[in-house]
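Heads up, one of the protein chains got dropped from this complex, but the rest are sitting where they should.
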Amino acid sequence: MGHTRRDFLKTTAVGAGALTGTIGFPMVSRSQTKKLTVWWNRGYYKEEDEAMLKIAEDFRKAKNVDLDISFTIQEDLLKKIISALTARRGPDVAFCFYNDWEVMPKYAWEGQLVETTDAINELKPRYIEKFLEAAYCYDNKAKKRAYYGVPIEAQTMHIHYWRDIVKEAGLPDDPAKIPMKWDEYWAFWKKAQDGLRKKDPAKYAKVYGIGMTESSSASDTLYNFEMALLSYNGQVFSNDGKVVADEPKNREAIVKSLKFFGDIFASGYVPPDTLNWSDGDNNANFHSKSIVMTPNPSVSIPAHQYFNAPDSYFNKTATIEWPDGPDGRKPTYMIAVKTVIFPKDSANKNPGLAKDFVKFVVDPKRFAEYIKGANGRWFPAFKDVASDPFFSRGQVGKGGEKDPHLPTVTKIYLERNTKVFEHWKNPANSQVYAENVWGKAMARTNVDKWSPEKAADEAIARIKTIVAQWR
Amino acid sequence: MAVASLVARSTAAAAGILSPRSRNLPGLLFSLPLLALFACFVVYPLFFVATQIFDRYTYEVLFSDPIYVQTIVNTLVYVGVAVNVKLFLALLLSGVLDSEGQATRFLSAIFLLPWAIPVLPGILSVRWMMSSQWGILNLISEDLGLGTHHWLASRWTAISAIILFHIWKYLPFWTIIFLSARRGIPRQLYEAAAIDGAGPLQAFRFISLPMLGGIYLICTLLSMVFTMGDFTNVQLMTGGAPGDSTHVLATLAYRYTFRVGKIDWGMGVFATALPVTLLFIFVLIKKIR
Partner (left out) sequence: MTGRGMWLYVARGAVLTVITVWTLFPIYYIVSLAITPWTDLFRPVYWVAHPTLDNFKFVIFQESPFVKFFWRWLANSLLVSAATMAAVLVVAAMGSFALGRIRFGLARWVSGITLFTYIIPASFLSIPFFKIMGDYDLLDTYWALIFAMTTFAAPYALWVLWDYAKTIPQEIDESAAIDGAGLVSVFFRIYLPLITPSLIAIGTYAFFYAWNEYLYAVLLLQGEKTITLPVGMGNFLTTDDAPWNLLMALSVIYAIPPVLFYYVFRRYLTHGLVSGSVAGA
């Protein structure tokens, strides 16, 4: 860990007393041993962390390095990283699940991150290339755009639904039989709600067909909005970070998206509480069967079931894709790419060794063991690891049941178009997201009854202000 | 030699023989822990906050941010309503509790519980209670025919929830303060008033109120300053939701620092509130002395 200032104070005291070259001594010995400090995000599962610890141990032995690795959960790790980078200290390697949204774009902008173009080029043949742009950030000090992180895994949008209650509503529950055209898809879930309420009014009085989070307090809302925006072929930022949301084509897409969310909310097929849901509320509602289906940007829902109710995981629920766009095209999926960063201000000043460590981590066999320990929560950014049968086959049930969740997710990554969240284009996007501009726009249409055009214009104006003020 | 003289001086000091000026040394020595804490952990951080006052960029951003303006309003409402309602109720309650009955003894056993219980369990309880889907308040309200409400879903009902929780938690403490202040009022005054035919309301108006007036004012100012800096209650109850509309100063500063990543703006929020706060503090110091 960077003990720069503490050691400086200590050293000054010693020096002041000794008045000799004693000061030189600690610094000389530090540069002779190879030391590496790694801050890694604690995983959701024991197996992940154990795999990582083993990797660290192997690296220590292989390179004869004094490696110090610590695990912290993401909320706390984010604070740790922010305070370290603000104080211009830092570890050599920092991997936090929030790096891609909150850390990398901002600190690359400030010129505090080590450029990783060399490592990326070396690993490029193995990469699933569409993940790479997440790290292609702009350094405002060096006035250039380059790679400032090493992407290793990703998460994306999934739609989960209850097969058993869809069947009970009298509809086909097999994912292959559910219509994927835009209008018919959404109508399907509405029909499910109607069917259930008609079948058993007492039991299903409060069940809703579409569990779409439209709250300004949830990051799920942002995912939902971006997915809809993609379905309507809109974009907020250009690739070099300029706001293009106000261009007619994009504005129209934004208006249509807001209208879509407003319409389904007003239709009575979305729980009225979604306006106030936090990220965990759609999970809770799904678990308590208050909603038939829900879009969710992590596999937390099936993961919970796999450990607590495997019967539900294998037999009662399934994961299905986002529908084809209104123009008939297959959907493009938002992906959040988890990235490793390398602060420049680390005490050890060993960026080469730090990058070696990460290259060591993403070695096909080692990385496969690590990422499989996460039970499907993450998808690897490397073609060779992604071709592991685990991802195409998923978990296997006790009675040999097939996994109805993970194979769909793998298909999304390998066969569909994907788009990385736009924070890499412009770091101001993290403020746009922190303010949940789109959630607020939805509140405007749903609560204040504004027209989608008015809400869209307000949101676009706010984005432009935020971007203009970002320095 | 030096030690002996120090002992002699301290003895003399203890005996009150030395002049106030020459007792400064022992006085300061005993105050040293407090003064050291003050210098390192109050003055030094304040210095950082104060320097943000001179940063124009921070001002530009803050004042053009609609959330910032909302936050100021929220803070003023929270402070104004919560403190005054709480203290007024505390004053009244202290009158009700000012007796020795069995009921009061039972009550005193449980009365300070909200204050003793940490904030987190209390807030969790209230948050869950108010959940529009599985909270008990909506269950009660539905059974009473009043329909369901989304308590934490809109700005003003959420702020009311925060205010109610604040009162629940801190009312007992201030009630005890006023209670013991009341106990400092000589009984004879009340007895004389009763002989003259004054009822309880009149006794309150003409005896309790004037005698408690001074301490009431101080408690009000004090509570206002504390509530202005409240972080935990608001952060855990709403975290600023829905849509950043229920932030108060402290939670907004936290948000700028961690969710937006601009620590300077976080400090700037406090910098803008500093002048008013310092004013309150100096008024209070004068009044208390």
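Note that the chains take the letters A and B in the order they are written out, and that residue 1 is the start of every chain.
In this section, a contact is a pair of C-beta atoms (placed from the backbone, for glycine too) under 8 Å apart; a residue touches a chain by one contact, two chains touch by 3 or more.
The shown structure was predicted, so the numbers you read here are calculated from the model rather than taken from an experiment.
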| item | value |
| --- | --- |
| Chain not shown: contacting residue from A:Y44, A:W162, A:W378 or A:Y433 | A:Y44 |
| Hidden-chain contact residue, picked from the options B:I72, B:A193 or B:V225 | B:V225 |
| Hidden partner chain, touching residue among A:T156, A:S298 or A:S430 | A:S298 |
| Full-complex contact with the absent chain, from B:V69, B:A116 or B:A192 | B:A116 |
| Residues from chain B at the interface with the omitted partner, ascending | 7, 10-16, 20-21, 23-24, 26-35, 37-38, 40-42, 44-49, 93, 96, 103-104, 106-114, 116-122, 124-126, 128-129, 133-136, 138-139, 168, 172, 176-177, 179-181, 184, 200, 214-215, 218-219, 222, 225-226, 228-232, 235-236, 239, 249-250, 253-254, 257, 263, 266-267, 270, 273-274, 277, 280-281, 284-285, 287-289 |
| Chain not shown, touching residues in chain A | 1-6, 42, 44-46, 70-73, 75-77, 79-80, 83-84, 86-87, 89, 220, 279-280, 283-285, 287-288, 290, 296, 298, 300-301, 303-304 |
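Heads up, the rule we're going with is that only the chains that are shown with their structure count from here on.
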| item | value |
| --- | --- |
| Averaged-CA centre spacing for the pair chain B and chain A, given as whole angstrom | 40 |
| Interface residues, chain A side, partner chain B - complex | 78-79, 82, 86, 102-103, 106, 215-217, 271-273, 275-276, 278, 285, 290, 430-431, 434-436, 439-440, 443, 447, 465, 469, 471 |
| Contact set on chain B toward chain A in their complex | 57, 60-61, 64, 67, 132-133, 150, 152-154, 239, 241-244, 255, 257-261, 263 |
